[in-house]
Structure formats: C-alpha cells, structure tokens
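Before I ask anything, here is the structure I am working with.
The complex appears here without one of its protein chains, the remainder shown in place.
Showing chain A:
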Amino acid sequence: MSAVSRLTAALAVLALLAACGSEKSEPSPMGAAVGTLAKATLSRMSARRAGGEAKTPAAPSRAEIEKYGMPILRAVIPSRGADALVTISDRKGPVVTWSTTDGTTFSLRDGVLIQTRGLGPDLMSARAPSLGQLRQNGGTHQRVYYFLGADDRTTTRTYDCTVQVRGGESVTIFGRAHATTRVTEECVRPQGRITNEFWLEGATVRKSRQWVSGLTGYIDLERVVD
C-alpha cells in the first residue's frame, strides 16, 4: 500500500466515521444543499447541474401554481443551478420569510433581501435600503452585509451604493406581463463592486436580482403569485 493510497484510505475512513448508534447525525447536507431548492419545493422546474447540462422537467403552468392559493416566489441561484418555487413561512410587519420545504429560507424586507439560512454561505443579516430609497433616482446610501466568515466569526462587507431609476420595462413571469420600473443599485467598496437590480410594480418588487454572499453570488427572485 503506497503512502498516498494509505492517506486516501485514512481520508475515506474520516468520511466514514459517521456510523451507526443511537445518536444519529443529520445526513450530509452537502448533496442536499446543492439541489436543495430544486428538490423539495412545491414543484420542480428545472435543475441544471453545475456543469450546465439541462434536465428540464415540464415547467408548471401559471394555472397549476395558482391552484395552491397562496403567495409564491420563484428563487433561482445561478451559481448552484438551483431553481425553486417557495412559500411564505413567516411574516412580521414588512419582513416576509420564504422557505423551501427542506430548510432553506430567504427573508425580504419589502422585497429587499436581508437574510438567508440553509445555503451554507448565508447572508446572516443586512443593513439594506428601504423601498423608498430605491425609488430615489441618484439617491445614495450605505449597505452593510453581515456573514459568518473565517472561523465562523461575524464579518462584514460595507458598500457605498447609488440608485438609478432606469425607467419602464415590461416583465413577463409565468405568462403574465407586468409593467414595472427597473431600478439598479450599484454598490462599491475598495475590494470590488456588486449590482442589485429591482423591477418595481407599484409597492411590489415584482422581480429582482440581489447579491447574497461571496460564494453564493446572486439570487434571482420573481414574485409569481401575490
């Protein structure tokens, strides 16, 4: 047995150490996390593997989605090929928490993402602009993201952001067209920049692309059913 194969064996053993007994640990969430959004939600629409190969189960129609009779949000995370329809699990004033049935949640304040849980590289909390601030063309604000960083310590990213109202744009979500105003929020800090985009329809954020965390990247959100 060569040294390397011995090492590999040792690593394999390390991986196998979760064995039987009265105290079970949770099954490894790594696999689950990758497909978490896709798997256990109301309906699966398309789950691309990281490689980009598309497996496309029949997408549900708007009628099928509306049959559930509850508000529904579509969440897509391009970096992990996850695509899901999620429902509301908590509502506290302006904050609505949407969740998949297998334990990933997204909390939005008036449609602006402020927390995620269950992704791994989560957004723990955020100082985010209000919807009012996002309507102010040329308005500036500071945005602060809080994460669990190296060694699980709370780390922050602070950005200086500028809002630009880009004008009217028609957005089609599951066959329904919405007249929206597109707003971009450009945020910079010395180490880099991010851009959040919002499509506002009245008081509703109909669609958005919002940054979550370094490893997760952006999430695309579409409000399918109000």
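The criterion applied here is as follows: contacts are C-beta pairs under 8 Å (C-beta built on N, C-alpha and C of every residue); 3 or more make two chains touch, one makes a residue touch a chain; residues count from 1.
Rule of thumb we're sticking to: contacts and distances are computed from a predicted model.
Novice: UniProt protein name for the omitted subunit, picking from "Outer membrane protein beta-barrel domain-containing protein", "YjbH domain-containing protein", "arginine deiminase" or "Anti-sigma factor NepR domain-containing protein"?
Specialist: Of "Outer membrane protein beta-barrel domain-containing protein", "YjbH domain-containing protein", "arginine deiminase" or "Anti-sigma factor NepR domain-containing protein", the absent chain's UniProt record names it "YjbH domain-containing protein".
Novice: Which one, A:78, A:121 or A:139, makes contact with the chain that was left out?
Specialist: Reading the full complex, the residue touching the unseen chain is A:121.
Novice: Can you name the residues of chain A that touch the chain not displayed here?
Specialist: 3-4, 6-7, 9-23, 25-31, 33-34, 89-90, 92, 95, 97, 99, 102-105, 107, 109, 114-115, 117-122, 124-128, 144, 146-148, 150-154, 156, 213, 215
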